[in-house]
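Before any comments, here is the structure.
Missing here is one protein chain; the remaining ones are kept as they sit in the complex.
Note that the chains take the letters A and B in the order they are written out, and that residue 1 is the start of every chain.
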Amino acid sequence: MAHILVVDDSDTLRLELATALKQANHVVIEAKDGRDGVHQCESEKPIDLIITDLNMPELDGISMVKEIKKMANRADTPVFMLTTEASQELRADGKAAGVMVWIVKPFNAAKVLPAIDKVVAMKKAG
Amino acid sequence: MASESSKFAGSAAVMAAVKHAAKTEGSGQLRDADLQLSSVVVTPEAAVRDHWMSLILLAGGGIRMTLKAFYNTNLCRRVLADITGQKPEEIADHFVSDLMRELLNRVGGSAKRMLGDAGLTVGLSLPLVTRGFDQIFSNSTNQRDTDFEHWVLKTKYGAVAMSAELTRAPADCLNKFEWIVPAPKTDADDGELDFL
Partner (left out) sequence: MSVPADNIAMNQNQILQASHHILTLMERSKEQLERFVDRLPSVFCVSSAQGQVVKGNAELADRFGCQLEGLLAKNLSSLFKPATWTLFAEQMRGVAAGDTSQTSLELPLDASDKDVKTLSWTLRAFDGNTSGSGPLVTIFGVDVSEIRAYERQLSQIFSTIPLGILRVDQHLKVVPPLSAYVSRILRDDHVVGKNLKEVLFAPGWEQLSSLQREYAGNLTSIMGFPEFQYEMIKDNLPRLISIPDPSQTGPKALRWIGINYDPIVQDGVIDGLLLILEDRTEVERMRAEQEARQLSEESVIRRFVEVRRLEPEVRRMVQTDIRAFIDSIGQSLAANDLAQTLRTLHGIKGVSRVAQLTQLKDLAHGAETTLLGLAAAEKASWRQHEGLIAGIVDEWNEVETILAALNAPVGTHKVATQPAPGSLVALAHMESRLKLTVKETAKAVSKDVELSCKWGDVHLPQEVVGKLSECLLHILNNAVDHGLEASTARVSAGKRSAGRLVIHAVRTDKLIEIMVADDGHGINGVAVARSALAKGVITQQEAATLSLQDKIELIFRPGFSTRDAASEISGRGIGLDAVAAAVKSLGGTISLATELGEGTTFTIRFEHGSP
């Protein structure tokens, strides 16, 4: 059971993700763009994992990750990027910014949920 | 699945790639694995196809393409009703327009990837939703170096009309461009996941 921050400007997609994650007994926090995502991280809420889109208004996904990584209490939070983009340049940019996992849309629960469990367990173990 | 019809060149290639993306993403987004795509011819008088229109722009590598989807909210409500379990009339309006934005986002994104893999690098705009009437203000259909395609995505919930307007500058920039219809994906191929 993890606290997962879902960042995406598409209501539908957030709905889809949240539904799947809640069914897997996770707690979901939603943000509708990069700026909103930063605000959520600035709060004291427990956030074990961040799943974010890349192309968003206000602040794009990678820029948001860079900002979050500067925060002391969030620097270690694992980040999954869920996007339509698949280019190598962007993957490299993401990796450099601190993105751990790159997922190409559409969202496949069968693949993503196990990955979440694995990453969360890893973090708990230290 | 003859090999002649699975390989395209020039602007036809771009169109084919886009249409392929539309079918693929449409099936996913509109929750209909048996989505049918059929071409239609549209008269200028029928330019306003439906009450709503969403659009997205791809640009780069000498081309500019405007993708439009013309739809009625009934289809979206029924899809969303299935997803959320609510009644169609209870679905909020912004969810509906969001669905169509997301569809074009996926189609555009998929097309961008396919074109990129085939050597044509394009950028993607934000998808926008507006009224079908605004189609009236589109550029005239008689522009030079511009190709048009119209098609309809037929699902169990209803139909969505789409159009693609492709402008080449210079006119010959796509002459060497080729694209091959990729093998059909399985569900397992969806959502490839990479640990970076």
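The definition used in the following text is that contacts are C-beta pairs under 8 Å (C-beta built on N, C-alpha and C of every residue); 3 or more make two chains touch, one makes a residue touch a chain.
Note that the coordinates shown come from a computational prediction; the quantities given were computed from them, not determined experimentally.
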Contacting the left-out chain in the complete assembly, out of B:128, B:152, B:173 or B:193 | B:128
Taking the entire complex into account, which one of B:9, B:48 or B:159 touches the absent chain?
-> B:48
Selected residue (touches chain absent from view) among B:73, B:105 or B:163 = B:73
Residues on chain B that touch the omitted chain in the whole complex?
-> 44-45, 47-52, 72-74, 125-126, 128-133, 136-142
Touching the hidden chain in the full complex, which residues of chain A are there? Just list them.
-> 57-60, 63, 93, 96
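Going forward, only the chains that are shown with their structure count from here on.
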Centre distance in Å when chain A and chain B are each reduced to the mean of their C-alpha atoms = 27
Show which residues of chain A lie in contact with chain B when the two form their complex.
-> 10-13, 15-16, 19, 55, 57, 83-87, 91, 94-95, 99-108, 111-112, 115
Within the complex, chain A is touched by chain B residues 25, 28-29, 80, 83-84, 94-95, 98-99, 101-102, 105-106, 108-110, 112-113, 116, 124, 126, 187, 190-196
